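Next up is a structure, given as structure tokens.
Left out: one protein chain. Kept in place: all the others.
Each chain gets a letter, A, B and C, in the order it is written, and its residues are counted from 1.
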Amino acid sequence: MSDTISFRQEIANLLYASEGEPLNTCIQCGTCSGTCPVAPYMDYTPRQIIAMINQGMKEQVLESNTFWYCASCYHCTVRCPQDINITDLMYALKRYSIWKGQHKEGLIGPTFSEAFVKMIVRGGRSFEPVLAPSYIFSFGMRELLLEVQGATELLLKGRLPLLPPRIKRLDNFKRMLGRIIPMGGLE
Amino acid sequence: MEKKERIGVYVCHCGTNIAGVVNVGEVSTWAAENLKEQGVVIARDYKFMCSSLGQELIQKDIKEHGLTRVVVAACSPHLHEQTFRNACKGAGLNPYLSELVSIREQSSWVHTDKVAATEKSKALIAGGVARVIHHEPLEPLRVPIHPATLVVGGGIAGIQAALEIANAGYPVYLVEREPSIGGHMAQFDKTFPTLDCSACILTPKMVEAGNHPNITLLTYSEVEKVDGYVGNFVVTIRKRARSVNEELCTGCGICWEKCPKKVVDNIFEAGMGTRKAIYVPFPQAVPKYPVIDRENCTYYIKGTCKACEKFCPTNAIDFAQEDQLLNVEVGNIILATGYELFDARRITQYGYGRLANVFTSLEFERLSNAAGPTGGNIVLRDGKTVPKVVGIVHCVGSRDKNYNEYCSAICCMQSLKFAHLVHERTGAEVYNFYIDIRTPAKGYEEFYHRLLEEGTHFIRGKVAEISDAVRLPGEEGKLIIQVEDTLTGNQLRVPVDMVILSAGLEPRRDAKEVANKFGISCSADGWLIERHPKLDPVATVTEGIYIAGCVQGPKDIPASVAQGAAAAARILGKIQQKEIALEPVRASINQDQCSGCRICNNLCPFNAILFHEDRMVSEVNPALCQGCGTCVAACPAGAISGTGFSNEQILSQIEGLLLLNIPKKETVA
Amino acid sequence: MTDTPETQTFEPVIIGFTCNWCSYRAADMAGTARMKYAPNVRLIRLMCSGRLDPTFVLKAFAGGADAVLVSGCHPGDCHYINQNYKMLRRFHLLKRVLQQMGIEPERIKLLWASAAEGAIFAEEINKFVEQVRPLGPLNWKPGNGAQVEAPVHEEVPA
Partner (left out) sequence: MKKEFAYFPGCSLEKMAVSYHMSAMETTKKLGVHLKELEDWNCCGATTYSYIDELLAYTLSARNLAIAEQTGLDVVAPCSACYKNMYFTAAHLKKDPDLAEHINFALEEDNLHFTGNVGVKHLIEVFAYDIGPEELRSKVVKPLTGVKIAPYYGCQIVRPQKDHEDVELPQFFEDILSAIGATPVNYPLKMRCCGGSLIISSRPAALSMVRNLLQCAVDAQADIVATACPMCQVNLEVYQQQVNQEFGTNFSVPIMYFTQLVGLALGIPQKKLGIGKEFVAATPALLRVEQAGAASDQETKE
């Protein structure tokens, strides 16, 4: 037995607060992956990811797009016959991969998430235009044009804000988040 | 203490079960040294106290050391109390002068800290030693056994049990809630893995039970109340009004032919067919007499009709018939009340009840049964279209914490049987969707192989959902089964014409009530609990009450039959002894101390305490007393004592457990 | 008492009373399933929780027990029909008496456990030990007038 804790244990620790049952109770029935609306787009189905975690296949899990493709619809979670909270697992893998700075190349998810979080830390509220650069560069030209088209139309319909919204007690708000995580980690 | 008892203490290793955690050597040395004051003259530890060598060790010591009391520290008294009592008896010591202390279930198996477990074991033994001093020599109570047996439930398990006992020459009351015996087996078409015709093998047994001179068949009846105790139960049975005079009826069938009222049969036909308001559930029904379903009979609803009465050639129809309450005396009882099918509607995403061509397993049994509503033609809900592709879903409501966590044991084989029947009768493509294929009995795995050879598709994956939402070409008009093929990791959409849900087995909805009525208990799942899961599967913790068949847990026909026969054999053994020895744990009242306050009179749930008005004292009837001890605890005059659980015994045990009056000597670890 | 290092390491001694049919079997079940729980409880088997004489509880406290567990079948499940209800009545009375004698009510616990509830039995014992631990040792000596050998009794039960 080595001193370093196994990948399987690390993920279990990340899920300690989750209401679900531990991953080692998975019976590999495939209900999650049969249910998942995004499964056909994933490198591995959620069921396979659980098996891989239980096998300690850290590199392959982190390199997969599976958890970035989870849309948090919770359909797998309500159907799982073993009460495993698969959606929470996907969240945990996203966090883990961002912390470790290790994820599949060319994914929008990680960049987008970080941009989104920074935006809220700055203003307390979400402001769609700030998000644009983070994904426009990652998509192709066609998507860029489509996105701009969509955005222009939204603007014309009065559905896109021009100025970033801010909450009033922003200083308190920032200090509050500072008590949870050092600001430097986000800015 | 006038006369000091000579006590032997025996600490069992139980292999490593105890010795792996508790330092048994230290415990026995400690007992020998520190419990001398209490009268311990010898203490030993041994690998397996319950083995014949272990028992001989005790017997030898009783003789050689003149032991007057024996304390064994081993497993739970529910397992081996009798063993060690017998050992004492064999050596001439009254069996009730022994005490079994549980240091396995209560120490080594539940604690990991070896030191703490060892210390606790010492305290438990000290408690046992302190208690055993106050044990008294007792003789078991002997009561006669009534030779009759009550069997509740007329399915295959109950029928088997009833026949075994009746054929041995003893009377049986067979009580069945439905109008006919036969149970679920009567609904099936074929039985796995041999594909015997279910009715062909069941009907002869039903007829035999119906005609047997030793069997009193009470169908359309339910047990209302159970009084008494092993050997001497008094059971009240409600025989519901059939509205048909059984003495006049010949079972000719004219009445149900002429009855104008059709009713959907949700019981026997699983909603797939109809019956009349006066009916027998199926042609081979035993007994042959019909019943009138008063909720649906036009006469009972509107006051007119009486078609059955007009046509009955023997004037057997009796609209005024009333329920009868019968009291029967029996010595033993077998509960064989069976199971209920899991309600597949609860899994909304499988569409049962919403999508027409999703069937339950029981519906399919009726569909494939030659005597069923379609004459055995496997067709869609429209009654004519033969399916080209059929999907069979395993584990419906089983192995799923959202419904039932247990495996229903029969669904794999049942699904394979369905796959075979569909293939054989329609030539359709058949898909089985399974999590694991479980075929652990004689000839079962071979049947699975037969199905593989027949070309049935097996897809390993629990079905996620069944819908009629068409997305891809080829899906129009089909039911789409969405599932992950877990062996390839592909999400599949399998279009089929018919889905069969292999629904799991559940305890009867009133299982809890039944358990209470008979004084036994249900597991958390709702199945009735056997006395020991491995070594005593048909007895219960209540003497004289046995269980057989699916009431104890999901099982197939061979296992149900075996349990029915096993329960019968147990009872026959008891009946032949003519009397039974009961634990002499009884309350008794010291008449000199009784103040006649009558507090105890109302406390006894068995009405075992009589009050003598003339002498103003109460008295316990030992035949009725069950030994709970509530009256003992409540008597303000301390006049009631409880054999085996006297105040001295318990108070001393408390002292012992707290290691009072025990010298604190240094022990060698 | 607060959480001093002393009370944190204090191991209370607990006497537990079980009935023969449900709660003792729950303990057996916990054993058979190898469920682990704290080693502080020492059990006494009675036939029924209805047999529980309040004297037993006082005797345990006077003899040095730091807490007492009383357990029986679930209401409605009693092997002797309804004797556990009679214990329940007695239990409430007893709790009041104990309080008058200066024993914290947290030191006595009532637990219903069916024969199938080994896991609950184990879990509840752990909870109870943690409930008693911060209270520290009891060291209760029956005061004037409280004679342990003479049974305490409820008034005439209905």
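The definition used in the following text is that contacts are C-beta pairs under 8 Å (C-beta built on N, C-alpha and C of every residue); 3 or more make two chains touch, one makes a residue touch a chain.
Treat the numbers as computed from the prediction; the structure is a model and nothing was measured.
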Partners of the unshown chain among those that are drawn: A, B
Options B:Thr274, B:Thr348 or B:Thr488, residue touching the unrepresented chain: B:Thr348
Per the touch definition above, residue among A:Pro46, A:Pro81 or A:Gly109 touching the missing chain: A:Gly109
Touching residues (missing chain, whole complex) on subunit A: 17, 37-38, 41, 65, 68-69, 71-75, 77-78, 85, 87, 91, 94-95, 98, 107-109, 112-114, 116-117, 120, 124-128, 131, 135, 139, 143, 146, 149-150, 153-154, 157-161, 165, 167-169, 172-173, 175-181
Touch residues of subunit B, complete complex, unshown partner: 348-349, 354, 467-471
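Definition applied: only the chains that are shown with their structure count from here on.
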Centre-of-Cα separation between subunit C and subunit B, whole angstrom: 31
Residue numbers on subunit B that touch subunit A, as the complex places them: 349, 395, 399-402, 435, 460-465, 482-486, 489, 491-492
Touch list for subunit B against partner subunit C, complex: 76-78, 102, 104-107, 109-113, 116-117, 119-120, 123-124, 127, 516, 519, 521-524, 529, 541-542, 585, 597, 599, 602-603, 605-606, 626-630, 632-634, 636, 638, 642, 645, 647, 650-651, 653-655, 657-658, 660
Residues of subunit A defined as touching subunit B within the complex: 21, 27-36, 39-40, 44-45, 47-48, 79, 81-83
